[in-house]
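All protein chains but one are shown at their positions in the complex.
Letters A, B and C name the chains as they come in the text, with residue numbers starting at 1 for each one.
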Amino acid sequence: MSAYARVPLIGLWFAFLALPLAGWRNSLWIGLGCALVVLIVSVARASVQSGYLAWPAGRVKAGFTTAWSFIEEKSYDKRYWSLFLLLVIALPWTLDRYSTDVLVITGIYIMLALGLNVVVGFAGLLDLGYVAFYAVGAYSYALLNSWYGLSFWPALGVGVACSALFGVILGIPVLRLRGDYLAIVTLGFGEIIRLVLNNWDNVTQGPNGILGIGRPYLGDMRLYKPMHFYYLVLALCVITIFIVNRLDKSRLGRAWAAMREDETVAECVGVNIVYTKLSAFAFGAAWAGFGGVVFSAKQTFISPESFTFFESVIILCMVVLGGMASIPGVMLGAFILTVLPEALRELTLFRPMLLGGAMVLMMVLRPQGLLQAKGGRHHLERDEPQGEAGAGR
Amino acid sequence: MRKKLFSVLTVLTAAVFLGSAAHGATLKIGVAGPLTGDQAAFGEMLKNGATLAVEEWNAKGGVSVGGKKMKVDILWGDDRHDPREGVSIAHKFVNSGAAGIVGHFNSSVSIPASTVYAEAGVVQITPASTNPKLTEQGFSTVFRVCGRDDQQGEVAANYIVDKLKLKRIAILHDKTTYGQGLADETKRFLEKRGVKPVFYSGVVQGDKDYTPVLTAAKQKNPELVYFGGIHPEAILLVKQMRERLGMKAHFMSGDGIVTDEYYKIAGKSAEGTYITFTPDQTKLAAAQNVIKKHRKRFGKEVGAYTIYSYVAMNMILNSIQATGSTKGEKLAAHLRSKAWNTSLGKLQFNKKGDVLESPYVLWQVKGSKFVQIN
Amino acid sequence: MLELRDIHFYYGHIHALQGVSMEVRPGQVVCLIGSNGAGKSSTLMAICGVNAVARGEILLEGEAIHAREPDEIVKRGICQVPEGRRIFPHLTVLENLEMGAFLRNDASGVKEDLDYVCSLFPVLHERRAQRGGTLSGGEQQMLAIARALMSRPRLLLLDEPSLGLAPRIIETIFEVLARIRDEGTGIFLVEQNAHLALNFSDWAYVMETGRIIMGDEPGVLRDSPAVREAYLGE
Partner (left out) sequence: MFAQQLVNGLVVGAVYALIALGYTLVYGILQLINFAHGEIYMIGAYVGIAVLAVLGTMGLTQTSLALSIVLVFLIPMIYCAAYGITLERVAYRPLRGAPRLSPLISAIGMSLFLQNYVQVVQGARDKAFPNLLELGSFQLFGAYVNGLQIFILVLAVGLMAALQLFIKKTKLGKAMRATAQDRTMASLVGVNVNRVIAFTFAIGSVMAAVAGVMVGMYYGIVNHHIGFVAGMKAFTAAVLGGIGNVTGALLGGFLLALLESFWAGYVSAVYKDIFAFMVLVVVLIFRPEGILGGSGGEADRT
């Protein structure tokens, strides 16, 4: 029964922790709440273990597991994909303007998350500054449009090219870095890009951002309603999914997988690490550029504030939450992390707090993500606990 | 199985989105600003002002539109001074059928959101966004009841040249749309009057230590340090000038630092700070009524933007009642059509949607409070 | 003194120990032989509490220790010299030895034992101020054994103490081990070098793919054709 003896202690402990910040009344509630949660969990666990609820709990768990693996399996099935697509095409007609707008943002994030998934999920390179490429895409359209009047469609190509180029530029110096060190350099790179955008007033208008970015045209039709953007983004998402899916199965995809599992071994079996790494950065960045161009066309206004480190974190969370290297998983992750906060708008104040807590909980309970990648576990290998810091080896 | 799965999926997706459906016979007005986050202090001013106005109208039975009394319902939008949140909220407001918007607070949010309101034909009155660009976009439905940074910069520059008669000016700004805009306008007008600033630099918002840049400024022996930005940075700057570097130069800033925190936290260092701001509302005869009501309703004094928010809300509701319409174009035409008698005194809009008279005067921190000095 | 009853252990999805039972009697030297990957090291780590066993019991003088933390097991007198020595590379030799006595609070006793292990391995005394990582393989093995002895164990677990060492050094090490045994410390030895192990021990177990397949006196095993073929290379 020591599990129950812990309950009041845990409650007291959290009340103690909350005391100087939340005041005594709130602390009391916090302590009680924590104790209650722990109590429920321990009762549930004990009753499952002692056999009381073992059978129903086992059934529920087994049922859930079966259902979930059914969903997991079907989420890779092409026939379901086309059905799903039909549903998605029909969706905005049942929705209002605001919800459609949320879905447009979701679509942009799906592109971004799939792009980051190429870098992190497929190639195993942890990138914490991914938003920089997004910014490059967004600004290349915004600047070319406001200076030279370049229209949306060619800008889409230019933006992608610019971002990919930046991907390579970042890739070259970090070729020999691994693991955490790579993550930090990319983080630094992301911040540098944002700060340059914020400070290079003559070119980027600094913090004022760029106003009045042109809307795209489809023939003579000006695209400006959320509905228009919905279909634009949907089309781009379909292209993204198609290409990313093909990439995963291609020779290059296999090279990425090999590099992810063990760089040294991959090199030994003839994978050109330089090319493979750079292509991962370039491909990942390209999709960010894609998303960036669409974003600036949709917003008609961009400023460096939209490209903070927090944004990189959110995109990374989408990838990890959904299931690294799993395309449907990443899409699900992007969907959840854009739609859920909107649905919880009433809880504005608590939203980021809940998001943070959910991230921790997710990692503790289901670190492989919601939808596990097909063909086994994909993850960044953890070094042996005694391993060296991971750089320069 | 397949069918089942999809029906479940459809229902789920639909359920998520069709949250808000029921429409009553109420008049919806959107109020948006940084209600939470580090600028929540300003958001609260907007909130209280708008609430006060709406409660007055509702106490009288509501706004009469086409002979029918309609209660007013405020839609709250928390943009957390994030432009993208602002656009998202704009869509939400438009979608919920908001008949008018009071907001947003920050220029960097008001500007992108204004595109959405304008495209949807919804009238928007900002109580606080002072960046000139907002009304320079050419949208007919955008108004502001506050002043513009260029007006403020001009007042500051003239005061420095004419009254203080200072020549060596250092200019700092916080690299935000508001701060840099204000600093640049002040610089422009100073140069117009033949005073070329001896030092000009941005500082990083959110940073804590400004001694390096202040040390560099000190090298130039400025007689006055002008800062474009908001209060947290202003507090740190003025404290570090006085306490760390022993600088005696005057300190001057704009309306962004007008919060109680400024003199409370900066203490002695804040004494003597010059501020360009709108005339003292507490001395305005027209404002007395609101101030009293506010004290009664919220148990505290009005903030710098509370009455602006109150006035903006009243203007929208008055126009709706007068025109009997919620169409943005009609409301805009009505708003432009006359001189308004408001709690801020007489106000009239020009073609762009700005108020005609520059409303700025000089204030100073004296004995731990803001005092109007001209 | 130590008894394993039907130990199961999973390494991820791999069922690494599949019902291991064995016994170490007081005063005995017991050895465990087996090929690479048979589960020998996993068994040692399970005894020490590093590997959490899924099922089964480990009893030390009748007390169940399999659910205990490693430090509590060390406190009860079991100490392991793991495979690959695992010297703390950035600590000095002296600090490594002091770490061996981490759980002890009798300063004078520790001092005594320091002198004692230095008398067993004089080279450690010479190198006491050097970093552990700079020692040669043989010296590291000596340091590892000395470090384990610093906890005054009742039972010493050794994982491949001869691996990768020159014959002359192996000889030195086994001489010391013999001395420790004679002073009454129990020894449980895991070895790939079956000759060496069987010569040194009083009882021997043979392990294959996570199971104990034989357990008998060394002489008997030495005569068993299977062992001769598989482990003694005859």
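Everything that follows uses one rule, which is that a residue touches a chain if its C-beta (ideal position, glycine included) is under 8 Å from a C-beta of that chain, and two chains touch if they have at least 3 such contacts.
Just so you know, these numbers come straight off a predicted model, no measurement behind them.
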{"item": "Which displayed chains the unshown chain touches", "value": "A, B, C"}
{"item": "Omitted-chain contact residue, chosen from B:Lys175, B:His250, B:His294 or B:Lys352", "value": "B:Lys175"}
{"item": "Selected from C:Arg5, C:Lys75 or C:Arg228 as touching the chain missing from the view", "value": "C:Lys75"}
{"item": "Option from B:Ala41, B:Val198, B:Leu284 or B:Ala322 whose C-beta touches the chain left out", "value": "B:Ala41"}
{"item": "Where the unshown chain meets chain A, residue by residue", "value": "13-14, 16-18, 20-23, 26, 120, 126, 173-174, 177, 179-181, 183-185, 188-189, 191-192, 195-196, 198-199, 313, 316-317, 320, 324, 349-353, 355-360, 362-364, 367, 379-383, 385-392"}
{"item": "Chain B residues touching the omitted chain (full complex)", "value": "36-41, 175, 201-204, 206-213, 215-216, 218-219, 231-232, 235-236, 239, 243-246, 261, 264-267"}
{"item": "Chain not shown, touching residues in chain C", "value": "45, 48-50, 69-71, 74-75, 79-80, 82, 86, 88-91, 95, 98-100, 102-103, 131, 147-148, 151"}
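Note that in this section only the chains that are shown with their structure count from here on.
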{"item": "Chain contact topology (line, ring, star, complete or other)", "value": "other"}
{"item": "Centre-most chain [mean C-alpha coordinates]", "value": "A"}
{"item": "Chain separated most widely from chain A, comparing mean CA positions", "value": "C"}
{"item": "Mean-CA-position distance for chain C and chain A (Å)", "value": "48"}
{"item": "Averaged-CA centre spacing for the pair chain B and chain A, given as whole angstrom", "value": "34"}
{"item": "Whole-Å gap separating chain B and chain C, where each centre is the average of the chain's CA atoms", "value": "74"}
{"item": "Multi-partner residues of chain A (at least 2 other chains)", "value": "none"}
{"item": "Chain A-touching residues of chain B, taken from the complex the two chains share", "value": "2, 5-6, 9-10, 13-14, 16-19, 35-36, 78, 80, 82-84, 87-88, 91-92, 94-96, 108, 111-112, 115, 119, 131, 133, 137, 175-177, 180-181, 202"}
{"item": "Chain B contact footprint on chain A (complex, rising order)", "value": "71, 74, 80, 83, 87, 91, 94-99, 101-102, 105, 198-199, 201, 206-209, 211-212, 224, 226, 299-301, 303, 305-306, 339, 342-343, 348-349"}
